[in-house]
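Every protein chain of the complex appears in place save one, which is left out.
After this line comes chain A, so read on.
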């Protein structure tokens, strides 16, 4: 996985609440057996007409947000299906950080596996960032994971919480499976003990 570097980029505003993973990547695009190439279909039904032409009003179709690297979104972002195609599509588009007042659990976890940083902030701070994002491409935000700080285009700073282990993995671009395999001894001994205690499993 790529390391999460300090990010200085355009933020796109999507204030709608309960943006679900069917909106992020509709099921017709889940049929690939690859992990890449989903970015073009990110938010497909909101972004394109049926004939494939763009819907100009959709935020990521506006010239100032085409290169957005940050998404500021409404509450409960990523609810619904567990499809990791949602963060794959977000990452493939080039978005590396999503900010909201809350995220659905599975989506939240899936982000970290794909080099995306999801940040939870209180409503009043998300409101400020949403307003900042509305300013367009000249208003760039900075997301500093190391310092756990977001800086708005006019210099306001908000600090955020992140799980220490997840932060470490993102900063170093670590592969979870490799890390767990180092603990194979613990898994072996758990398995042996569980086979005694619950042999029917």
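What we mean here is this: a residue touches a chain if its C-beta (ideal position, glycine included) is under 8 Å from a C-beta of that chain, and two chains touch if they have at least 3 such contacts; residues count from 1.
Note that in this section contacts and distances are computed from a predicted model.
**Q** Not counting the visible chains, the remaining one has a UniProt entry; which protein name from "Isoquinoline 1-oxidoreductase alpha subunit", "Multicomponent Na+:H+ antiporter subunit C", "3-isopropylmalate dehydratase large subunit" or "Putative nucleic acid binding protein" does it give?
**A** Matching "Isoquinoline 1-oxidoreductase alpha subunit", "Multicomponent Na+:H+ antiporter subunit C", "3-isopropylmalate dehydratase large subunit" or "Putative nucleic acid binding protein" to the record, the invisible chain is "3-isopropylmalate dehydratase large subunit".
**Q** For the chain left out of this view, which of A:41, A:114 or A:152 touches it?
**A** A:114
**Q** Applying the definition given at the start, please give the residues of chain A touching the unseen chain.
**A** Touch with the absent chain occurs at residues 15-18, 20, 22-23, 26-28, 30-35, 45, 50, 74-76, 79-84, 87, 102-106, 109-110, 113-114, 163-165, 176-177, 180-181, 183-184, 186-187, 190-191, 194, 197-201.
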